[in-house]
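Comments concern the structure below.
For this depiction, one protein chain was excluded, whereas all remaining protein chains were kept in their positions.
A and B label the chains in the order they appear, each numbered from 1.
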Amino acid sequence: MDPQSTIILGKAIGAGLAMIGAAGGGIGIGLAVGGAVQAMGRNPDHTPTIQTNMILGVAFAEAVAIYALVVSLIILFVLS
Amino acid sequence: MNSFWNGKRRFVALLMFLAGVFVALEVPPVIPFIQLPGEKFPEGFDIPLTGIRWTNTMVGSVIVWVVLLLFVVYVARRRPKDGNEVPPGGFYYLFEVLFEGLMGFVGGIAGGRHFRVIFNMFMTIFLVVLMANWMELVPGVDTIGFIHPHVKEKYDAQKDEYKLVTTDGYEIYQGFLGISYVNGQCDWISPAAEAAADEAAIVAASAAAAAAERTLTQDAAYARYQAEHKGHGDDATGEGGGGHGDDAHGEEPLESNTVSLASAEVLAARVAEKQARLDRGCHTGVATAPWQDGYEPYDKSKAKGISLHPDPSSEEAKLVPWVVLPFVRVPSTDLNMTLTIALISFVMIQYIGFKALGIGYLTKFFNFGTLFKSPLGGIDVAVGLLELIGDFAKILSFSFRLLGNIFAGSILLFVMSFLIPILPWPFFILEFFVGVIQALVFALLTAIFMNLATISHHHDDDHDHDEAH
Partner (left out) sequence: MDGVLDTLGINPGLMLIWGIAFIVLYTVLTRFIYDPLTNVLNERRNRIAKGLEDAAAAARARENAEAEAENILAQARGEAQKVIDEARGRGEDVAGTIEGEARQEAARIQYDAQNEAVAIRNTELGNLRDQVLNISVAVASRILEENISKTKQKALVNSFITDLPEGAKGIGGGVEVVSAMPLTAVEQKRITSEVGADEAEFSVDPSILGGLIVRWAGGMVDGSVRSQLNELTRSLN
């Protein structure tokens, strides 16, 4: 195998592994939204407050997935 | 809605569908070359007053700005001048409903003293990002563009010179209306790679011949005798449709019928492979094989002469891979836009924090006040510093959230258009909503963080804040 192919192979594997981190973000968002929906179902009067806090929490959870994305993008496009 | 599609309008949908079929058949779909930075335009296309080359994401950005400015003109002319006037209806209604709804929405989140600033910021970010996101739904974005040779200049530090590097791409051809297209069916194969493949075929053929020779037993002599009597005729038929590869190449010493058949099979497979490419309409890599007539050996000096931008109609065009360089790309897939808006959002968060709390805003980050008073003072300091880091991390998460979602979205769209050229509609609907959601999330998070910045940590200030409501 020539060196160029090896580099591409390594990049692809690395980027794929890095994106495993997105699973954590997905789980977090799922938990946050699930809890928020339950809370909204129990007392719909507080929906605006719950929604705002839910979006905040989702944003923080998503940030983790975004770090994984950044790492993956750097591996794919920046490393050479 | 139902009545809208009654009658003649139904034919519009049918015509669009048929046009899709025609275009998919006439112009084979191409997966554009995927790269993160905005593709630079060819030389000579500079942004006025700056020395910066246009990128297709910047073209998209300009379109977004122009559309928004036209939108401002439209709304400013259509809007009612005072509260007694009845709104004129039409598209303006839609905007007013959106505007009023979002006003109530933001009012529920940040309806304090600074509501106007927060809402203006929210709405501007929302509109800009929404316009940018929805650009990926416009036909022609990401697909129509320069036909661009995918050749890079690479600096070789060892030899201290620039050399041209060709990478992946497609073949170019002149098609419908004489327009140049890249052919999605034909990956470009470099002449060097082609020559190498031919050589590999010859090596494989001689290996097969050697193997066949080893299996020859006593009847080898008889076979040789027969071969001498029958001459070269069998050799030609053994190559099956290929040219009369006889005397030019002496590496096949026709020792026996079996041996020549074994090697000829390998070579014939190679020729059939080339023929299949030719039948698909591909041109590169289909030069005749070394054992065929009209073979031109690969000239390395010729490769050195490739210019960065050969004429698409010239013969030279076949020597390089081509890709489509779209005129317009969605600006949200460019870090320049997302990072800028994230920075502006960050600056506005800090600005409104200082505006609301004065210099006391800094105690949010550098909280040394309780260090010697409370046993938990050290923790407060650490929390403050974490907030500082978190605020800077917001820039990163803001910009990469938008970039990641829309970049993945546009890749999804053109990959799906490539796989199912006629019916990628469901994905367009999906991306329509993703665009709205991402714009809303970006704007909403800015509004929330701005509101949080106006709220002090201290309880006495909390009281003040409550009064503001």
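Everything that follows uses one rule, which is that a residue touches a chain if its C-beta (ideal position, glycine included) is under 8 Å from a C-beta of that chain, and two chains touch if they have at least 3 such contacts.
Note that this is a predicted model, so its numbers are computed, not measured.
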Identified contact with the non-displayed chain, of B:339, B:362, B:395 or B:452: B:339
Candidate in contact with the missing chain, chosen from B:109, B:127 or B:320: B:127
Touch residues of subunit B, complete complex, unshown partner: 36-38, 47, 50-52, 55, 57-58, 61, 65, 68-69, 72, 75-76, 79-85, 96, 99-100, 103, 116, 119-121, 123-124, 127-128, 334-337, 339-341, 343-344
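Throughout what follows, only the chains that are shown with their structure count from here on.
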Gap in Å, rounded to a whole number, between the CA centres of subunit B and subunit A: 21
Residues of subunit A that touch subunit B when the two form their complex: 48, 52, 55-56, 59, 62-63, 66-67, 69-70, 73, 76-77
Touching residues on subunit B, where the partner in the complex is subunit A: 35-37, 108-109, 393, 396-397, 400-401, 404, 441, 444-445, 448
